[in-house]
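See structure below.
With one protein chain removed, the remaining protein chains of the complex are shown where they sit.
Let's turn to subunit A:
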Amino acid sequence: MHLFAHFCLLAAFTVSIALAGLSLYMAWTGRRTASAWSERGQLAVFALIVAASAVLTRALVARDFSFQYVAQYTDTFLPMFYTLTAFWAGQAGSFLFWALSIAACGVFYASTDHYRRLSPETRVWFWLFHSGVQAFFLYILTGPSNPFLELSPAPAQGNGLNPLLQNPGMIFHPPLLFIGYAAFTVPCCLALASWLNGEREEWLPCGRRWVLFAWMFLTAGIILGAWWSYMELGWGGYWAWDPVENSSLIPWLSATAFVHTAIIQSRRNSLHRINVFFIALTFLLCIFATYVVRSGVIDSLHAFGRSELGAPLMFFMLAGLFVALVVTFSNRAADARPLDELTSRPGLLFMAAWLFLALALVVFLGTMWPVISSMWSAKPVGLEPAFYNRVCLPLFALIAVFLVFCPWLGWKGGLRDKRMFIAVCACLVPAAAFLWFFGVKHPVALVGAVSAVVGIAGIVGLFATQKGMVGNGSMWAAYGVHVGLLLMTLGVAFSGPYKVEAEAVLNPGQSMRIGAYDVRYLDNREITTPAMACYEVRLAVTRDGKPVGELTPQRRAYRNNDNVFAEVSVIPGLGDEIYATLVGSTREGQASLKLSINPLVNWIWIGGTLMTLFPLLAFVRRKA
């Protein structure tokens, strides 16, 4: 079976190379007949990758430890559900999943109406780029990162999946990211092909929908990742500006910039070239993200280890950038019309795109700083999380400010509704005073929180007063995402600077105080299941003598793993969330506890959920 699966991938690699070569030849000689072959070939590549994936899935289900990959990431004690998710838990498997997603996207796109309406030349170019990308991934899978290596003799037992990954958040986080990354391939290839063929507009509506789809998955992946680190790592934080976290944020930021400049192109017929470049950039930044994570170029908290993937990924990235630049500047068509006034809706959208790009640049610089600084300094210099907070949070606050004003500006300048605009502006001062009075004195947090509150009120007002908004699906999609973002801003503005933390060692019966809450250690117990042994303490939380709830943080010892892991416990709330980690315990029942009060933290998850769900409405409307 190892050989069969490996052969499938090799065959898929060969077919992809052949298709890319065929497309190149056809494009070169100006013939138009290649695309029918490409469609069939794409189907074959997809079928071959599906066959290889089926082999891996079967090996996982059967726990066939003669597969090195299966032995590395599962064991016989692992529940079936997590065993299946081990498909994308390791490096080679995640690349296979990514390649599968790319091939599936290609097959799906080739079956759409939009594809059928493409000019034959554009189709040839599209398949050239798409097959090229696909061939690169298949090269990785048949060479440096092979999921079908055989282990002989097969061990009786596998290594087991890392307990930190045995959490629902971690099951869905990687595939969501990979589907997001993979879905950027189609719009990128489409935009480049179309632009190369001298077309300016044709690709945009379809390309934008693909980007929106990819963006939705990427957003969901990033937010789930943050939620996982909050719930599973036990430190009460959700974002640490670690290189691995940053790397998936960078393509997200550039995709977000594209979504905004694409609106300007479709509404105001300008920024064509910028859009082509942005979408290509976004795709390349996905590869960059993988490069940062897998190449070991930067010392990260995550021990991803050095692998042989650095050089091919780097080469592919540079080659891709070269192609993107050549294609972007190949089309001489000038923008059809000049930019609108700065104080119009397109003006602010354009500036928002600048801000997103600036953020992407800052995160990129910060992440790569140890590498960049090594050019002139013998000792690498890196940046603390405080750097990102100092530079990025003001930019995010500025984006929130834009969201207060932007909806009220007209497409051609001027105001949509003067009275409502004045009403919204008038709300800013009392909202700021109110929040200041309640202790929000941190300037960036204050600007962010005020913008969030007034911005949400403004959007509600917009739907209440403007005609045609309520029945418009894409308006709901856009403003729903913005409300989600503003709620997240609110959550970050409070949960960051106003978090209260305390650590204590308690005996049963003892109490501690944190913020306005009293926490009393009631008792403890042991729970044993076949997969783990677990020690749990029970804590009663009261506020002013009234019970608030019970916390049951645990420490878990998993079979097949030397470490003990803390399982946090929370009393969720829309205001304060009380968060407890059991750091350690003694035989006598003494417990070392770490507690924190995280104000408004759940609004980050609520806002994040809205951001991932509302874009769906944009698709529903189009189908209707």
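Assume a contact is a pair of C-beta atoms (placed from the backbone, for glycine too) under 8 Å apart; a residue touches a chain by one contact, two chains touch by 3 or more; residues count from 1.
One rule holds for everything that comes next: contacts and distances are computed from a predicted model.
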Any idea which of "Cytochrome c-type biogenesis protein CcmE", "Aldehyde dehydrogenase (NAD+)", "Putrescine transport system permease protein" or "protein-glutamate O-methyltransferase" UniProt assigns to the chain that's been left out? "Cytochrome c-type biogenesis protein CcmE"
Looking at A:M1, A:A533 or A:V564, which residue reaches the missing chain? A:V564
Selected residue (touches chain absent from view) among A:S66, A:N331, A:N472 or A:S592: A:S592
Using the document's definition of touch, tell me which of A:G21, A:P120, A:P312 or A:G382 contacts the absent chain. A:G382
One chain isn't shown here. Among A:G30, A:P153, A:P338 or A:P547, which residue touches it? A:P338
Touching the absent chain in the whole complex: find that residue among A:T14, A:S66, A:S119 or A:N162. A:N162
Name every residue on subunit A in touch with the hidden partner chain. 72-73, 89-91, 159, 162, 164-165, 174, 234, 244, 293-294, 299-305, 307, 338-342, 347, 350-351, 354-355, 358, 362, 365, 369-370, 373, 379-384, 386-387, 390-391, 394-395, 503, 505, 555, 562-566, 581, 583-585, 592, 594
